[in-house]
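Quick one: the structure is below, questions incoming.
One chain of protein is taken out of this complex; the other chains stay put.
Entry: chain A
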Amino acid sequence: MAESLPSTEVPLIADLTPDVSDERLAGVRVGVVTFPGTLDDRDAARAVRIAGGTPVPLWYKDSDLQSVDAVIIPGGFSYGDYLRAGSIAAKAPMMREVHRAATADGTSGSAPLPVLGICNGFQILTEMHLLPGSMIKNDHLKFVCTDQRLRVENTETPWTAELDRGGEIVVPLKNQDGQYVADARTLRQLEEENRVVFRYVGGNPNGSRQDIAGVTNERGNVVGLMPHPEHAVEPGFGPSSSGTEEVAMRYGSDGLRLFTSLLRQIVAA
């Protein structure tokens, strides 16, 4: 863990503000970084758009964050997962900027940038040491694509503030290297500090330690998870189930709440 900063003094989680105008939501700019080999960037951008925000494409070679309010590192196979999933992308110029903004000193008045890493994005964030642990090949050694049930363990991040703690969501999971591993001390620390954000329920699909599907950093602004919330945002094109209700085939849209949560938190902050 590279973070040496104390927990931020800037409040990350605002009080819920039920009435947020569409206009204000649309004013929230969310960057989506594209590397060579990124696959789910257009899907992440679509999720931001459906949630009401404005997606901003960010190219990995650039070093200008374009004053975005948050950043999503989307899924895919950056650099073909060659060498090690996420390892090469972690060194990109844009990621230096993301690292700087995500670890910004709260006391200086600039809040740390909310960052969400999905799948390969999660792998990249661990390679950058913005998040602890690492991902290795699934225990069954195969690629797996499935509708995955998750329990929400932490609602104190901007990405999960409007989810129900202890509640369940269903989002697609699709990866080859999704087994979350960390040393015993890190795992203990994650549990003690309530930094496991999502946990697999109804079966562990890849052998992840302690059923961990997603974690956050000490300050709660950086979240990474292996499953894909951006693929459960639009009725008709999502998973066939939901954590809360009976839905029609492909009508599951639990993932949308991560994006609306982020937008509303930023508007409220």
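Basically, a contact is a pair of C-beta atoms (placed from the backbone, for glycine too) under 8 Å apart; a residue touches a chain by one contact, two chains touch by 3 or more; residues count from 1.
Note that contacts and distances are computed from a predicted model.
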| item | value |
| --- | --- |
| Record-based protein name (UniProt) of the chain missing from this complex, from "ABC transporter permease", "Phosphoribosylformylglycinamidine synthase subunit PurL", "Esterase" or "TonB-dependent receptor" | "Phosphoribosylformylglycinamidine synthase subunit PurL" |
| Residue among A:R29, A:R46 or A:R149 that touches the chain left out of view | A:R46 |
| Sites on chain A contacted by the missing partner chain, in the whole complex | 36-37, 39-40, 42-43, 46, 61, 76-77, 79-82, 142-146, 172, 174, 176, 228, 230-231, 234-237, 240, 246, 248-250 |
